[in-house]
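Excluded from the complex is one protein chain; the other protein chains are retained at their positions.
When the chains are written out, they are named A and B in that same order, and each has its own residue count from 1.
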Amino acid sequence: MLKTANLSYKFDDKYIFSNLNFEITDQSVYKLVGDNGSGKSTLLKVLSGIYKNYEGELSFLDKNTVFYSGHKTGLKNSLSARENLYFDIRLPKISHSQINSVLNQLDLSDYSDIQSVYLSEGQKRKINIASFILSSASLYLLDEPFNNLDKKTSLLLEEVFNIKINKGSKIIFSSHDRSDDEFSLIDMNLFS
Amino acid sequence: MFQVLKNFYHKLGSYPWFYKISGKVIPFVGVLSISLIVISSIWGLFFSPTDAVQGDVYRIIYFHVPAVSVSQVIYYSMSVAAAVFLIWRMKMAGVYIKSLAPIGAAFTFIGLLSGAIWGQPTWGTWWVWDARLTSTLVLFLFYLAIIGMQSTFASRKSADTAVSIITLVGVVNLPIVKKSVDWWNTLHQPASITISGESSISNEMLIPLLLSILGVYLFVFFTGLLSMRAEISTREQNKEWFKKLSSNN
Partner (left out) sequence: MIYLLKIFQKEFLIYSRKSSSFISPVVFFLISISLYPIGISNDPDILKDLAPGLIWITILLSTLISFQNIFSEDYEDGSIEVLLASGQNISLIVLIKIFVNWIFSCLPIIILSVFSIFLLYLPQEGLRPLIISLLIGTPTICLFGALAGALSLGKNSITGPALMLPLSLPVLILGTQAINYSLNGINFFSNILFLIAILIFLLPIILFASVGALKLHFN
């Protein structure tokens, strides 16, 4: 459903990555690995449509709704967790009861009405995960989703991965941790 | 004819070609422009006749007129380059705008300053808010905006695009500002000040003036080339051709 041919991205005259060839067909979670500076974040931004000036080919075989979550949380400091979820542009049809159940699931209920500026990095990440859980996109692009997460939330996130996959969605996420092998790998180092 | 032009356009867009040719032209233009400026200044300041109405003070014309005229011409040339950059994505146009903007700003400033110094004894005031002065001030602001814009984008290409847009916005905005101030002025202060004696300038005054204008234009050409070369060498410092060139020297 997603295919790249000689996909390259150039910042001014410098290539961030070049000649990426990979294909995503089967239902599985893809882990994007590579050294620092190999262009993982940039690739996710290209795939999500934020960066449009790529070279080579990038084709989606069927119509996608893309969910992107980047390094920056995209949360509004002056809004609470609940409000951030309610007004999340990626969740146009969200209801308050859905939000409540996700907040419970992630142990965020106690903090759900505090302005996000007072939350820790980890708690903000959890709100991002809540958006992820609530979304019904067909392609998920997540930049380092496991950063700043405690063990429990990490396990929950992996569980959610499976649920999403079983519903027929695809997930690509980046990580600097190569150890875990249950995901299909896309290795940026192989292409350089 | 078209083919020749097209070839020239493609050559102009090539950094190595430009770098090579400009290196040959620079010494010649430099010497010529500076000597013209020196000659016209001496001629204008010491040998041209005194003006019947304004006396000796009119001699600042040899600095004021060239500076004001070149500051506008630089801006118009930059807006042509901006259009070229936006339409054909010619990188050299971006280099041109970035390199010429500070020069244009400098000459606009000289123009404003010399105009004020000239205005004091002739009109009895350093500054009037008429259409010409206001639009020159706005021109100066646009130059500053263009210079300031260079650093707001991480990517060189984005910066060049943004700067090109601002340059074009400016070229549309300048006549509007001039018209609206003009309109505003005619309604508020009926007597607008005109420079006396400009139309009845004698030949002995005109020749050094033309020489000084020519000198300043060549000087801008000279400094523009220098500044473009400097810009190219920072942009291309990691390129093969540039490394080869600098290792040869």
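Note that in this section a residue touches a chain if its C-beta (ideal position, glycine included) is under 8 Å from a C-beta of that chain, and two chains touch if they have at least 3 such contacts.
Treat the numbers as computed from the prediction; the structure is a model and nothing was measured.
Enquirer: For the chain left off this view, which of A:Asn6, A:Asn53 or A:Ser136 is in contact with it?
Expert: Missing-chain contact among the listed residues: A:Asn53.
Enquirer: Pick out which of B:Ser151, B:Asn203 or B:Asn248 touches the chain that's been left out of the picture.
Expert: Here the residue in touch with the unshown chain is B:Ser151.
Enquirer: Against the chain that's been left off, what residues of subunit A make contact? List them.
Expert: On the subunit A side, contact with the omitted chain comes from 45, 48-53, 66, 68-79, 83, 87, 89-90, 92, 115, 141.
Enquirer: List the subunit B residues touching the unshown chain?
Expert: The list for subunit B reads 134, 138, 141-142, 144-145, 148-149, 151-155, 157-158, 161-162, 165-166, 169-170, 173-174, 176-177, 180-181, 183-184, 187.
We adopt the following convention: only the chains that are shown with their structure count from here on.
Enquirer: Which integer distance in Å separates the CA centroid of subunit A from that of subunit B?
Expert: About 50 Å separates the centre of subunit A from that of subunit B.
Enquirer: Quick check: in the complex, which residue numbers of subunit A touch subunit B?
Expert: 11-13
Enquirer: Which residues of subunit B touch subunit A once you look at their complex with the stated criterion?
Expert: 155-157, 235, 238-239
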